[in-house]
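Here the complex is missing a single protein chain, while all its other protein chains stay put.
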Amino acid sequence: MIDKRIDSLIDAVADIFDGATVMIGGFGEAGSPIELIHALIDQGAKNLTVVNNNTGSGHVGLAALIENGQVCKMICSYPRTVSSKVFPELYRSGKIELELVPQGTLAERIRAGGAGIPAFYTATSVNTPLAEGKEQRTFDGRDYVMEYGLKADFSLIKCERADRYGNLTYNKTARNFAPIMATAAATTIVQTGYLVEVGAIDPEVVVTPGIFVDRVITIAEPAQESKLVAEGRIYPCR
Amino acid sequence: MIDKRIDSLIDAVADIFDGATVMIGGFGEAGSPIELIHALIDQGAKNLTVVNNNTGSGHVGLAALIENGQVCKMICSYPRTVSSKVFPELYRSGKIELELVPQGTLAERIRAGGAGIPAFYTATSVNTPLAEGKEQRTFDGRDYVMEYGLKADFSLIKCERADRYGNLTYNKTARNFAPIMATAAATTIVQTGYLVEVGAIDPEVVVTPGIFVDRVITIAEPAQESKLVAEGRIYPCR
Amino acid sequence: MSIVNRQDFGWNREAMAKRAALDIPDGSYVNLGIGIPELVAQFVPEGREVIYHTENGLLGMGPAPAEGEIDPELINAGKKAVTVIPGGSYFHHADSFTMIRGQHIDVCVLGAMQVSEQGDLANWSTGDPDAIPAVGGAMDLVAGVKTIYVITQHCTKTGEPKLVESCSYPLTGKAVVSRIYSDLAVIDVTPGGFEVVELAPRVSFNYVQKRTGCKLLAGQQLADAAK
Partner (left out) sequence: MSIVNRQDFGWNREAMAKRAALDIPDGSYVNLGIGIPELVAQFVPEGREVIYHTENGLLGMGPAPAEGEIDPELINAGKKAVTVIPGGSYFHHADSFTMIRGQHIDVCVLGAMQVSEQGDLANWSTGDPDAIPAVGGAMDLVAGVKTIYVITQHCTKTGEPKLVESCSYPLTGKAVVSRIYSDLAVIDVTPGGFEVVELAPRVSFNYVQKRTGCKLLAGQQLADAAK
């Protein structure tokens, strides 16, 4: 029987190992799997390479994971946040590495990783400092850089509805990177707001087919990152 | 105002020019825009390069377009059909060119064309005759061939529901190539079973956003290709 | 060629499919090729849940529909009418081949024209210049799916061996096949060559060897069975 449900957050992230590459869904707080991230903080894996569009807010979620010293490298497009100094301070003091990737290139690299495409060409970043050191090539008179597919050991994502097969649907713009990250990781771990019966999701509207999903944990009332930040919350509580 | 509806099949395909590259949706008869294809036969454009997974059945639809001498080249993965000798006969007599592409490579080349990716690497076809003449490259110890993105002047596709913005949903496995072909053509022409009000399609379940669509014509009761073939129908009637 | 009653000898199409089905693990995502491989779905052992993928855009393919319930827009890669199971999903071709090329499908069972002892597969073209070349998704499947099984008659209709030292037909993929289910035996592709791991009823190792185009190894299982 195929049953990807898992009961505890501890079990959900238990095998994330030191040095793993972890993709984390979300664009800002929308789609951020904050309970899974906090479970990863509790679990304590170190030297992680994290792929996310941003670097988190305040002292919760992704920012807290970074602040806790578990992340040695960020791969992202926009590491600046008004509401967090965590990444900037570590970055300036040389304690965290940054691979800055244009947002669309980041998305396409993740999709390529999931689709078995080792590399592709894009015009994005040509003639800019971000093209330095990259292979360039001309097709039909236009210049392109070669970019590599990106894979992960784990993806942590958040969805709206899931069934035990791991079929997923999302809520509005919280979808963002989750469907492609689900395809690019050896193990995809999902927190869902609702767990529904197999068959409850119309086959026409499944966004992530279960084949891409390994574990599903139900978090019926996820914390809202911006609220925690506004309240000045810190994770873990100290 | 954005209104992509068009009233007549003649107008829908009027500007398809001699020598155009035309992608045609469908996998076998599922998703084949048969009324649009017949309109293209009536219209008469010649020297077309057609992209489709197959080469049609019997003497209707795509097979009829080929039989009518309008196609100089097919780009497809599986040009053999039990129920049609049209393509094989023209091919053997050297009257039509064939670019044989593995099905997944064909799909990815179309997606790449639509996504602004001029080329990518895939392991598919390595060490086979279909890799001959293709650039090869090794990534992480595995060999890959370089494949080019594929674009078209026109895409003809069939969907289930559409609104005047061109938002589309599909029916079951009739979806197949249509969503990616819609992205890869300068002009995408759609025949829909149902025309619905703007707002009637939930934003969460739109499969093809309207940005990829140029014209929508309602064909409430499309012909079923396999029925026409079983009845021995020929298009155009002679 | 054989003088014994065929019913007691070797495996028929269903038996080959049934034997292959035994090797599909519970919870697998599986793509079945056209022909005998399609039959595998009927023989998955009780208690196992297997999800079938068809490359034309469906995960969760069910059996053929009842006569009156055929939908020409719900078909498999062989263009036959199928059904969808609860928990299935539809997607477009690029997403479907993301599953294949991205190594998300666990097992693919294919037919073969030839398999070499290195696991090379030829199943798309005889190389006959007069034939219409047609490849479909076969090259994508062998390049992307983690485990490739082959179900095939051991010999061609004219008695030529299909398991050979090196394929004479154009390849579908190089070193891709793990295991072969023929009407005569189950044969693994190993670093040392073909290894017979199981013989069909009343079939001897020598009988299989005579109908194979290269040297066969006898697996440990055969030795154990002989004890």
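Letters A, B and C name the chains as they come in the text, with residue numbers starting at 1 for each one.
Please note the rule applied: contacts are C-beta pairs under 8 Å (C-beta built on N, C-alpha and C of every residue); 3 or more make two chains touch, one makes a residue touch a chain.
Treat the numbers as computed from the prediction; the structure is a model and nothing was measured.
Across the complete structure, the visible chains that the omitted chain touches are A, B. When the full complex is taken into account, the listed residue touching the unshown chain is A:Ile180, out of A:Ile75, A:Ala119, A:Ile180 or A:Ile211. From the options A:Phe154, A:Tyr170 or A:Phe212, the residue with contact to the chain not on display is A:Tyr170. By the touch criterion stated above, the residues of chain A touching the omitted chain are 27-31, 77-80, 87-88, 91-92, 98, 100, 102-108, 110-111, 122-130, 170-180, 207, 224-226. Although one chain is not shown, part of chain B still touches it, namely residues 1-2, 111, 113-117, 163, 165, 167, 183, 198-199, 201, 203-204, 206, 209-212.
Everything that follows uses one rule, which is that only the chains that are shown with their structure count from here on.
The chains in contact with chain A and with chain C alike are B. With centres defined as mean CA coordinates, chain C is found 30 Å away from chain B. Counting partner chains per residue, chain B has residues 108, 122-123, 170, 172 touching two or more of them. Touching two or more other chains at once are residues 58, 84, 90-91, 94, 97, 100-101, 143-144 of chain C.
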